[in-house]
Structures are given as C-alpha cells and as structure tokens.
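In this view, the complex is presented without one of its protein chains, the others remaining in place.
Showing chain A:
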Amino acid sequence: MTAVDSPLTPSSHPRAGRAPGPHDGVVADAVRAALGTVMDPELDEPITDLGFVSEQRIDEVGDGRVDVEVHLRLPTSFCAPNFAYLMAADAQDALGRIDAVREIAIFLDDHHDSTKINSGLAAGGGYRGTFAHEADDSLDELRMIFRRKAHTAAMERSCSALIRAGARTVEDLHSLRVGDLPKDASTDALLRRRLDLGFSNAPEALVMVDDRGAPIPEDQVPLRLRFARTTRISIDGNAHFCRGLLRTRYPGSGDDQTARADDPDLTLRDSHPTTPESER
C-alpha cells in the first residue's frame, strides 16, 4: 500500500485540507478499525480488505472531538442496493461507537442509488425511510441468510482442510468437535461465524451443524459437506469477481485490497492491462 493511496493517513490525502492535528494518528486508527468491522454480507469480508473504502477524512472540531467523512466505492454502479445500504449503514453505526466522533458523513459514490442511500443515511431515515415503498420491513432476514452461508462456507473450509491433511475422513466428521480444530486462521474464521449465529464455541460443541446449530446426522454429513463446498465456491467466486471488477473500475484500487488469509489466490493481479480510461 503506498502512502499516497492509503486511506489510513488523512493528513496525506489531497482532500484533507489542513495540517495534521495531534490526535490524527489515534483517531484515524480507530476510524479504520471501526470500518474494518463492517463486512460485505455476500462476500463475508471486511469492506476495508475489499478496497471498498476509498477515502476517510477527519476534521477536528475542538474539545478533542472530530467529524468524520467516509467515501465508499463498489465494483459496479449496479451492485445490489440493499447490500450497498447495509454496508453504508453499518459503517455509520460502527463510527458512531467511537467516543471522539461528533458528526459522521458516509457517502456511497458512483452507485445507481447513491442519491437515495446518501440522503437516507444523512437524514437518519433507516432502511424504510431510505427505500420507502420498496422496503417492507427490515434487512434482518437478508443479513441472516448470508451469515448462514458464511458459516456453511467456513465449516467446509475447516473440514476439507482436515480431510486433505489426513487428520479426518468424511466418515468421522460427524463427531468432530470445536476443541479438535487446529489453531489457525480457518478455525478463527469458523468460530467467528458460529458466534454470529449464536452457536456455542465450547470445546465439546460439534462442528458439523446445520443453519440452526443442530448436529447434522451422521448419514447426511457427506452430502451436506458436498453442498457446503458448492456454497464456499460460490462465495469465493463472487469475491474473485468483485475484487477484479473494482480494480478494473478504479485503477490503483488493488493497492487497497488485502489478501484473505485462507485464499491468497484472491489477490492475484489481473493478467492483462485494461484499455485506457481515457477512452471513456
């Protein structure tokens, strides 16, 4: 990551129009950390790793407090507006939990619903206030669907790794317990997804569980693992696509993307130069 492109250091950004203050580093780190807790629900990765945060601006307002302005960018203008809204709203919530932050302005740039979402967030209208007649109730169930998928994929990654390493066979996976898992990034990821769904992470808890946390019967384990693999491949594929499209859309944005520990292939650079932006 180059210093010029880095959204970590507001003082180096061309749009930060003032000298750096004494709290810049600390607050900037807190802002960055808060944004790092915001996940893309479909890709199950932090928006900071995906390169979706294009800019953060921090202005001191006295009393040690700051106003924060964050710009988000997505791989296409036509990324699903409900997911776009979720990420922007989650970013707003995450920043709101930082004591030193007074005003928060989140801008989703270059999206077909930018105006709607940005004004909805600014007005504090919530999901229904933002989308009016297009919103029935809430996005809770949508979010839950993708938490379940993320858990399924993480479960498959962990179990398949054990099988590949010869530590387990498909036949004895049904008895695999949380305490049997190795200490590695895949396990950390799985435990986090289980926590998201309210499943126990006690050492004796079974690993092969369904979307509601119920143990998968022994005879169903092979097929469930097989389907879990399809889910994992689908999510990984979307991540390939979205990361690649972001790099095509915003030249240089690859510098803001961070490898995922369990799939380093995701950060492969594009194999060819794209046509000049000047043609557009």
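Criterion: a contact is a pair of C-beta atoms (placed from the backbone, for glycine too) under 8 Å apart; a residue touches a chain by one contact, two chains touch by 3 or more; residues count from 1.
One rule holds in what follows: contacts and distances are computed from a predicted model.
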### Query
Name the absent chain by its UniProt protein name; which of "Amidohydrolase-related domain-containing protein", "Extracellular solute-binding protein", "Amino acid ABC transporter permease" or "TAT leader-containing periplasmic protein" is it?
"Amidohydrolase-related domain-containing protein"
### Task
For the chain that's not shown, point to the residue among A:Thr37, A:Ser175 or A:Thr231 touching it.
A:Thr231
### Query
Which of A:Leu121, A:Leu139 or A:Met155 sits in contact with the chain that's absent?
A:Leu139
### Query
In the full complex, which residues of chain A touch the absent chain?
42, 75-82, 85, 110, 112, 131, 133-139, 141-142, 145-146, 148-149, 210-211, 220, 223-224, 226-227, 229-231, 233-234, 236-238, 240-241, 244-245, 247-249, 265, 268, 270-275, 279-280
